[in-house]
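Excluded from the complex is one protein chain; the other protein chains are retained at their positions.
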Amino acid sequence: MALERTEVEKIAHLARLGLSEADLPRTTETLNNILGLIDRMQAVDTTGIEPLAHPLETTQRLRADAVTESNQRDAYQTIAPAVEEGLYLVPRVIE
Amino acid sequence: MMKDSDMHNLTLAEIARNLAEKHFSAEELTRTLLARIEQLDPQLNAFISVTDELALAQAKAADARRAAGENGALLGAPIGHKDLFCTQGIRTSCGSKILDNFNAPYDATVVERLAAAGTVTLGKLNMDEFAMGSANESSYYGAVKNPWDLTRVPGGSSGGSAAAIAARLLPAATGTDTGGSIRQPAALTNLTGLKPTYGRVSRWGMVAYASSLDQGGPMARTAEDCALLLSAMAGFDAKDSTSVDQPLDDYLAALSQPLAGLRIGLPKEYFGAGLDPKIADAVMASVEELKKLGATVKEISLPNMQHAIPSYYVIAPAEASSNLSRFDGVRFGYRCENPADLTDLYKRSRAEGFGDEVKRRIMVGTYALSAGYYDAYYLKAQKIRRLIKQDFVAAFEQVDVILGPTTPNLAWKLGEKNADPVSAYLEDIYTITANLAGIPGLSMPAGFIDGLPVGVQLLAPYFQEARLLNVAHQYQQVTDWHMRAPAGF
Partner (left out) sequence: MQWETVIGLEIHAQLATQSKIFSGSATTFGAEPNTQASLVDLGMPGTLPVLNAEAVRMACKFGLAIDAEIAPKNVFARKNYFYPDLPKGYQTSQMDHPIVGKGYLDITLEDGSTRRIGITRAHLEEDAGKSLHEDFHGMSGIDLNRAGTPLLEIVSEPDIRSAKEAVAYVKAMHSLVRYLGICDGNMAEGSLRCDCNVSVRPKGQTEFGTRAEIKNVNSFRFIEKAINHEVQRQIELIEDGGKVVQETRLYDPNKDETRSMRSKEEANDYRYFPCPDLLPVVIEQSFLDEVRASLPELPVQKRERFEREFGLSAYDADVLAASRELADYFEQVNATCDDAKLAANWVMGELSSLLNKEALEIEQSPVSAEQLGGMILRIKDDTISGKIAKMVFEAMAAGEGSADEIIEKKGLKQVTDSGAIESMLDEVLAANAEQVEQYRASDEAKRGKMFGFFVGQAMKASKGKANPGQVNQLLKKKLEG
């Protein structure tokens, strides 16, 4: 399955990665090379095999419902690019 | 009093003895190594940050604890952390521009545990960006050079940890291994490196690449030092849902067990086409040594090994594509100048903040998870993942450990595989199966070819880190490959 440029653009948009017109051909080619490697997988017979998501196949541990965190806003926001009145600022969100 | 010129050659175990016998203080040792880093690291580029203030404060605190009667094996032990372990108030860059300004607001569990044991953090070590790579050339901070040949790569992604230890800038460091990122650089720089069982070492505070594969572990010159470090790093952590609540073995005590009766499996797939024949010879020589120690050898088969690379290069990028979505320029990290709107903020911050290899893997992963392709890629890869696990389960019914080469090739020239990412992916062939299955794996020095180190990989069943360290330690009692130092360091 070779990717077309438009598909690469769509993927880049889904992943919110800016991609310049100049980068497109090279990116498309590299991605297709990688997909070529990956597609070798399709030859493997996996009939009746259950997918394995976690190597150990253990189960989720549950945490007691208790408040263990305190307000650390000032410390956490010292590393934020833009804050005001305790809020993180982003370009206007339109709904 | 030991001369400064000798301190850097000591292993962690030797340092512990010297500190206990007061041949030098942790502070003296720290100052010596900091000076050595300042002098030699410019040739290697192994450090992203040297944390001298922190190191001296920790060293003094360690000396004070020792004066007060404490005598822990790691009290005053100098180490470094791969720069994806969060360190409070200290830059944790992950080798990426997007985290260049990220002073982590907290300590990783591994960092916290090692600090509690009294280790001294000399710095944060270079790595492939977001641990994606096997040459340490994708770092925003530049490539790391192999101390055995400065024109060659040290391997990756824990290449900074590997180069720094190999060059005797520090005796041990933390690394992480998602597809071989501890074992492969250990092999290419003549170190011992252990990837523990998935879930053995907490991932809290370890910036994620591929969550179901990532595992932190120790890198050092000897198996004994790895055992020392692992004893402090490993163990249950309630903050990590995938952490395993199972008691730790006594890794140090296990080192001295004799190998008589040890059943070693040699997978025929590990010795096929693609393996440098000289590496094959070196590996077989190590097998002979182990036989002398009483081990028996049997050929086995891991028939699905060949499918591991495609499976891995779906699962890891898929998880990464999601894990790396949080780098959006809103709460931390790099944010582009004057974003025109929200989409522009995302697209430019991420395009400018991430390097090429990271972007490639994000795109591959995004594609593999997208509507219409999920079954053909992600689900298929997970089915193959089960086949690979089943191979190991079957093999370990016949043998105690599996042995083979860590890498198909020796350290390659800087820039050699940059043009073609796929050729670099193929270098992971022997290491990624352990990550897919979640079993522990170790690489140990096993000789040299044309002056370049060769690594042998040992794999064991779940939670048998002690067995791996034991075999490597026994091997290191009868060989001296691991003691050799690169010229000029």
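Quick notes on this one:
Letters A and B name the chains as they come in the text, with residue numbers starting at 1 for each one.
Note that a contact is a pair of C-beta atoms (placed from the backbone, for glycine too) under 8 Å apart; a residue touches a chain by one contact, two chains touch by 3 or more.
Quick caveat, the model's predicted, so the values are computed rather than measured.
Of the options B:A61, B:L252 or B:L342, the residue whose C-beta touches the omitted chain is B:L342.
Remark: the omitted chain is touched by one listed residue; of B:T51, B:T92, B:S286 or B:T406 this is B:T92.
Touching the missing chain, out of B:A173, B:A208, B:L266 or B:M305, is residue B:A208. Interface residues of chain A with the unshown chain, by the touch rule above, are 14, 16, 53-54, 58-69, 71-73, 76-77, 82, 84-95.
Where chain B meets the missing chain, the touching residues are 84-86, 92, 94, 99, 102, 104-106, 108, 203-208, 210-212, 238-242, 318-319, 321-322, 324-328, 330-332, 342, 346, 366, 369-371, 374, 378.
As a working rule, only the chains that are shown with their structure count from here on.
The geometric centre of chain A is 23 Å away from that of chain B, both derived from CA atoms. Within the complex, the chain B residues that touch chain A are 101-103, 105, 197-199, 212, 238, 241-242, 244-245, 304, 307, 309-311, 313-314, 321, 325, 328-333, 335, 339-348, 350-352, 354, 359-360, 362-364, 366-368, 370, 376-377, 379-387, 389, 420-422, 425, 436-439, 462. On the chain A side of its complex with chain B, the touching residues are 3, 7-8, 11-19, 27, 30-31, 33-42, 44, 46, 49-56, 58, 60-61, 63, 72, 75-76, 78-82, 88, 90-93.
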